[in-house]
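Got a structure for you, written out below as structure tokens; questions coming shortly.
Missing here: one protein chain of the complex. Every other protein chain is in place.
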Amino acid sequence: MSTRGAPVLTKGVNRTASTAVKRISGFGLGPVWHGLRRRFRGLGRASVIGIPYLWLLAFFLIPFVIVLKISLAESEIAQPPYTSLWYWIEHKYLNIRLNLGNYQYLIQDSLYWNAYLNSVKIAAVSTVFCLLIGYPIAYGIARARPDRRILLLMLVILPFWTSFLIRVYAWIGILKTNGLINNALMALGIVDTPLVMMQTDFAVYLGIVYSYLPFMILPLYANLEKLDLTLLEAAADLGCRPSKAFFRVTLPLSMPGVLAGSMLVFIPAVGEFVIPALLGGPDTLMIGRILWDEFFANRDWPVASAVAIALLLLLVIPIVLFQYNQARAAEAKS
Amino acid sequence: MAESSKAPAVFQPWRDPNETPYVSIERVTKKFGEFVAVYELSLEIYRKELFCLLGASGCGKSTLLRMLAGFEQPSSGRILIDGVDMAGIPPYERPVNMMFQSYALFPHMNVAQNVAFGLKQEKLPASEVRKRAEEMLELVKLGAFAKRKPHQLSGGQRQRVALARSLVKRPKLLLLDEPLAALDKKLREHTQFELMNIQEQVGVTFVVVTHDQQEAMTLSTRIGVMDEGELIQIGTPTDIYEFPQSRYVADFIGSVNIFAGKMIVDEPDHVVIHSEEAGMDIFVNHGVSAGPDADVWAAIRPEKMHISREDPAREQNCVRGIVDEVAYMGDSSTYLVKLESGKIVRITQPNLLRGNPDRILWDEQVYLYWDASSPVVVTK
Partner (left out) sequence: MNQRRFFVPAAMVFGFVFLYAPIVSLIVFSFNKSKLVTVWAGFSTQWYGALLQNDQILQAAWVSLRIATLNATAAVVLGTIAGFVIARFRRFRGRTLFTGMVMAPLVMPEVITGLSLLLLFVAMEAALGWPAGRGFLTITIAHITFSMAYVAVIIQSRLSDMDESIEEAALDLGARPAKIFFQITLPIIAPALVAGWLLSFTLSLDDLVIASFVSGPGSSTLPMVIFSKVRLGVSPEINALATILVAVVAIGTIISGIFLARQRRARERDMKMAKADTTT
């Protein structure tokens, strides 16, 4: 039965290794040998971690540093269109010049203030509406019969897979002056002159809620699906009416999902460009559009960079909140 | 009990001075940050034993098992298996195999592939892999299920696949983490005996972790009781049950009545303990290693007591009380008797007579008495 008597040659590498290990250990070199092996394993681990780490450092983190650097430069007619931050005097003295003018410009010009505040406002309101519309849908799907659930989920996910751009474009056809809604209203005689819905704040709200709705539904559904129904049964047994049980049991337990969904909507919505560009008007100030115009129209890279940095600072707190929530959810799972 | 009925003598390698231990755990400590999971634990396990680590959840037994398997490294101390120090040796290089509580079968492979997996890692020729895998499946009586996938099997069948998979490599040491926890009662009993038979047949040393005392008592050659990272007592099931060395062990295994008292007579061949709780003196017919006037506890098992309505007229080893509760278990009856001091004493009696018209009922006054050899005196 025992394999120890079998000749080493006919067994595989592992067996040879363990026999060798025994011999080396016998000489008291065991710990040394294994220390070396551990080093090699550590090297393997380090390179596995290293590959995505290096990529992200190069293509995610360093770009932000560069944006910061350029936000402290001045615009110039050159290729690339910004000045360098440092220059030599008499080949000896390294002079660093940080131009804070871009940030001053941001602070002083009310356009930027208003744009930031407006962006936050629009994003926040849209998030609330996404929540109000998305929560019942997520709840309904989570409560549906298992075979229906897959179908409903597919129905939610399908628009998500079709082009974002095209879905926003669809609203143009619906909201414009001789678009679907107006044609219908006029045909039914409800209004005499067409309603102006395009190029308004209303259109932007509509567009954002519409486009980001799946981002709210999916995390909410993931959370609600895991809800232990026996908790609600216990609540009912203890005399709690269903509507109250919702607010006392279901809603608090779904908070991580609510938070995740809200962050997934709010944060990108603040910097949204496509929707205000296609559906908003000239006075729909959103910071994403301002950044785009600063960059493409004005060719002012330093100011665009400053706008980006300011936007990042604005979003740091929600982003950190999002990461924290995700980390906590991951820990709760383990 | 697991003492081999085939061997001519009783299986007790730990008593044999010529035997060297197979597994040597030397003062092993394991810390997770600030939390100490295992503290200065030393243990020797001998070849072909079926050793059980018994304890409540969180006592460190699973951590110790994982250190034997190689998934954790001790913070200090050494582990030797067959004389080889296991420091720094990863799980895939140890002559140890483990059967996991969740069975951990590979879901994308069928039963035969699961069992053959370990053999493939040894780079054996394909024909030998197949032969040994088939043999092992026959041993656990799953030969007909070779092509099934894990989710097509019942819980008991999955458990046997897990066992086969871990035994097929002929490990020197097999670790089992709560192997019977997921099975229902009837299946558990049946599987206990099967496990013992397989262990005897294959001759592998087993270390089993469990929180179920009945399982430990049935399976083991020896039991190690653990609490909060330390080994409280090691011994055969008889040792642990009839000769506990502490109140914790006495109370942990089975039920027990513990009377607190003071030693008033301390002789080499008998002691007398005065107990307020009992309301009288307890005479024990063996010597105890504690001084006179020491605080001790007398532990008496419920089945060692007698109960009757008549006064047995003893001066010692007898108490009087009122029956508080009666529990009829079918094969035995348990009475909870309240003494004058307020202490509740538990006594178990087999139901020797069918439909006994004279059985003792609630609120009767009864006398409980026991033999002088029955109490175990513990000093901690």
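Letters A and B mark the chains in the order given here, with residues in each chain numbered from 1 onward.
Following the convention adopted for this analysis, a residue touches a chain if its C-beta (ideal position, glycine included) is under 8 Å from a C-beta of that chain, and two chains touch if they have at least 3 such contacts.
Since this is a predicted model, take the numbers as computed values, not measurements.
Of the candidate positions B:R27, B:R78 or B:K141, contact with the hidden chain is made by B:K141.
When the whole complex is considered, the residue among B:H108, B:K185 or B:R354 that touches the unshown chain is B:H108.
When you scan B:I25, B:I79 or B:M98 for touch with the missing chain, the hit is B:M98. Note on the undisplayed chain: of the listed residues B:T29, B:Q157 or B:Q316, the one touching it is B:Q157. One chain is missing from the display, and on subunit A it is touched by residues 14, 41, 44-45, 48-49, 51-53, 55-57, 59-64, 66-67, 70, 80, 133-134, 136-137, 139-141, 143, 147, 150-152, 154-159, 161-167, 169-174, 176, 178-180, 183, 210, 213, 242-243, 263-264, 267-268, 270-274, 277-278, 288, 291-292, 295, 301, 304-305, 308, 311-312, 315, 318-319, 322-323, 326-327, 330, 333-334. Listed by residue number, the positions of subunit B touching the unshown chain are 69-71, 90-93, 96-98, 100-102, 104-108, 117-118, 121-122, 141, 149, 151-154, 156-157, 160, 165-166, 169, 187.
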